[in-house]
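One protein chain is absent from this view; the other protein chains keep their places.
Right, chain A next:
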Amino acid sequence: MRTVVSSLTEDEELTEILKSYSSNKVTTTKYSFLSFIPKNLFEQLHRVANIYFIFLAALNFVPVVNAFQPEISIIPILLVLTVTAVKDLWEDYRRHKSDKFINGLLSCGLFYHRKQQTYVDQRWQDVHVGDFVRLSCNEIIPADMLLLYSSDPHGVCYIETANLDGETNLKQRQVVRDLPQQVCENFHSRIECESPNNDLSRFRGYMEYPSKARVGLHNDNLLLRSCTIRNTETVIGIVVYAGHETKAMKNNSGPRYKRSKLERRLNVDVLWSVVLLVIMCLTAAIGHGLWLRNLKEASFLIPDTTSPALSGFYLFWTMIIVLQVLIPISLYVSIEIVKLCQIFFIQNDVDFYNEYMDSRIQCRALNITEDLGQIQYVFSDKTGTLTENKMVFRRCTIAGVEYPHEENGEKSKVHFSTQHNIFHQGSVSLHTLTGHSEGEEPPSPTLPQQSAFSSPLEKDIVPDPFLVQKLNSLSSPLFLLKDASMELTYIVDFFMALAICNTVVVSSPNQPRHVVSNITSPVCTGQSFSRKLRTGDSEMSRLSTGEHGSWKGEENKMLHLTLGACSGLGNSNGAQGPPGEPGADELIYEAESPDEAALVHAARAYRCTLQGRSLESLLVELPGMGSLAVRLLHILPFDSTRKRMSVVVRHPLTNQVVVYTKGADSVIMDLAESPKGAEQSDGRQGHIREQTQKHLDNYAREGLRTLCVAKKVLEEEEYEIWLKRHAFAETSIENREELLLESAQRLETNLTLLGATGIVDRLQEEVPETIEALQRAGVKVWVLTGDKQETAINIACACKLLRSTDQLLTANCGSKEACKALLLELRAEVERGEAAEGTSGFTLVVDGRTLDFALQEDLKGDFLELSRRCRAVVCCRSTPLQKSHVVKLVRDQLRVMTLAIGDGANDVSMIQVADVGIGISGQEGMQAVMSSDFAISRFKHLRKLLLVHGHWCYTRLANMILYFFYKNVMYVNLLFWYQFFCGFSGSVMTNSWVLIFFNLLFTSAPPLLYGILDKDVSADTLIKLPELYKSGQNSKAYLPSTFWLTMLDALYQSLVCFFIPYFANAGSDADMLTFGSPINASALLTILLHQVIESCTLTWLHVLVLVGSALFYFSFTLVFSVVCVTCSPPTNPLGVDKLQMSQPLFYGVCALTTVLALLPRYIHQQ
């Protein structure tokens, strides 16, 4: 718990408490100016490889074992440490810059200053807990604060959380209840709230007024750091969490670190290298010992008292120093560099650019690019991933009558999603704001905003003519005809529910992002209004069971209110055309979910328009009745346990308390089971239910998302009773959520079913092609969705996951035993099918309940065995937890590489569990993106990401790693062979600088380029032939056998490179360096040309780097051999290479060696 009081308090003790909280200054940097070197060094020393090399460097200072001059052996480790440190420094500097920017933001917001008794400008970093902060519209909130005042008369304020979670719809926040007007200097209340945590959706606490009265605080009162104030002139709040304790910062975990499969493989081979090194050193040590023992007294031996055995022991360590390059020191750094470059290329791929969202692919995990090339299982969410998650109202059924909306259906087929122009993402992400800016510019505090969920398709709904006809009768004089009226009441109520049962925020272009907060729309004329009102009244009264006369007075009052409001703003509204038509009064709806927006737009197409919303009332225009103000009593928001939401309103016409509920069909159908009272309508309701259910089934088969709409009329007393308990729930400090849930459930009973809607959520473009390509690539695609089985199967068919030739296996069962039996039976069926070869494959459809059983310990084996044989698996009705369980099961049990892709919060756990998590930055906020490794904007991007970039990244990296091992083994063996001719004494035939630089400089750039740019197959071919992807899945490029084959090749090449110069110089007067010179040169040429043979593409960059490396080597040795007079003892190179390079024999040896060394590889390659 933390206690917060006003920072203006005089109380010493409380001031101390406030000071103990962290300030708003954010530092995400790891290092400070002074601590950089020690801290970075310390961190780097945590890596095993670095420790190893420092150990070697230290070993070289021990006189009995030193192999080179001590300073030379420091160079490699120094170089590696420096490169890493520079990389870290650069990253930290970027963080520092971003921090500085954020901390220094001189928000136009004003902070209350004690001395000056007024609000003054302050930097973000100077905000402290307990400060009062005043912000105006479009400003970014600097710290988590409690809303104390809003310029809005209703005490609400709207914030946009796009920076936090990417959701652009406005969220409403409320001033703390019953707050006495005592902001700032007179604020003596005490706030008790939770300790800082990362739960964005929860905030608990209470405020204790000076009068000792307590009022509960909850999430609705909290303004979160990095959100933006919208539609509210001024707000004032008191800071409760600042800086690193804000929820935004607590949620920011920084880039993800995963270890790729290839890296695990690599580590094994590094261990093999260590084994090889030890064997070589042992050989040398034993050899040296034996050699010494057989020698008696020789003039070339330095008199020594050490025994041969001890000398052998010393030599072991000397050899470890000499042969240290066998362990590729620069490999890890090189891999990091290569991966960064690979990510650079992935991010710059124009094919991943989405013009409409102006977004590229985001690579959040930096070190698993090559895993993209080895994926075997893809787990996909459905909504928003395979489909657009742009809901379009498609058809509906009202009172048991189906309205097919033929024209609408035609249209949505033609319409392509690419025509949508939805800007979803504000350009400030949580990342940039909280400091971990990776590639974006620092945010500007105010940003152009776009509304969500208002694509043209959603708006342009062509009403069903039949339904329009029926509705028109409402405004026609013939309205009073009785026969159709009962149905008509349903229709009106239905659209009413669509229009108001939501949390949609309305704004209009004329008043940007400002809620049409008052009832401002015109009423055409008083007379026509009252006429329509009367007709409506008679109609409505028939529907309700309430008493006719009791609301007369209310109506007048309301009329008065409406007209009064109208008169104030009459000028702009006079020329208003009929609502629903595009024109001057283009309303913009901002909804939390796309379904809501779709339904509001649908209602609007029937001229049942939601025109405005305030805290307490809604303005709705009904056909033929003009604008009506609906008093909003309660909103019972949607939650996933109830799967429905309700609004409680006072009906404008009947003045009754009416509950409108909309929600998942299963839930609503259950709740509408026993319609209350109304005996005469019992039969009718039953009929409606029956018909609606039939239509719902049809919709599901069509792949539509279904929602049911119901209503309930409450008696006044009934409402009063409920209200009391609800008020108690609302004000309670503990268990508020539970109590509210319970309260909502109490209300939503005995509903009258009005009808149902079918919303189409079209497939994204190229989804079938992508899925087909993935399947051809040997990737198994599983769809995990929360949708109904029928919808899921339908979508699976639509996206070609399910082919017509496939045999569909459905697993639905109610008990564990049944499940077990079913699994066995299905497996038998699959086995029969496989034997018969009749069908092309099996697709398993499992529902959530069955999945629960199947995931249990004793059945999961059976389940896996079954699903492994199926070409595709569809899990429907699955919960987020089940999704992650499925992924985990497959990943761990089958030991395969898994990829999970999803767009919503419900996919987060699955994304985190999978080896590679991909988030789709779509309609449902950024949570999936935030937890993903890669974020793309369309599902179709997956195809290129895996088939092309994945393949490339994997083969490139695998080849580069192999090449690194090859290079080191090849070179080190040259030194090893020499030991046989120098009494295993640890001598080298090369200048020690050249030796050290050989790996670090002369041959380090080409493999990097190889790892970054090589293309074994062109992008087009990879797309055209997805089968090529299988090579990566089976780790073809980097099998243990490939590794050992490469080692063998390296061994052969080193033998050639050593022994041809050896025989050419045997018995001659060549000195050590003269002997080593052609060996080095031919090794270099061999290593470089080996790469030319290995790489599949050569660009001018390759040529540049290869030729550059060779020239660098030759010029370095040449210059060194001219200028180095007494340097680098004992291997002083003076004159050696200069002389060598002037002799034809040198070139003769080099040419022969290179050709012979490369011959096997050359033959093998072709």
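Following the convention adopted for this analysis, a contact is a pair of C-beta atoms (placed from the backbone, for glycine too) under 8 Å apart; a residue touches a chain by one contact, two chains touch by 3 or more; residues count from 1.
In the analysis below, contacts and distances are computed from a predicted model.
Name of the non-displayed chain as stated in its UniProt record, restricted to "CASP-like protein", "WD repeat domain 54", "UspA domain-containing protein" or "Cell cycle control protein": "Cell cycle control protein".
The residue from A:S985, A:Q1033 or A:S1082 that touches the chain not shown here is A:S985. Across the entire complex, the residue among A:S20, A:S211, A:T641 or A:T1126 in touch with the chain not shown is A:T1126.
Only one of A:E13, A:E355 or A:E717 touches the chain withheld from this view, namely A:E355. Interface with the hidden chain, as seen from chain A, comprises residues 67, 138, 295-303, 318, 345, 347-350, 353, 355, 358-360, 420-423, 427, 441, 444, 446-452, 454-456, 509, 511-513, 588, 981-983, 985-987, 989, 1013, 1015, 1017-1019, 1021, 1025, 1028, 1060, 1062-1072, 1074-1076, 1092-1093, 1095-1101, 1125-1126, 1129-1132, 1134-1135, 1138-1139, 1143-1145, 1148-1149, 1152, 1155-1156, 1159, 1162-1163, 1165-1166.
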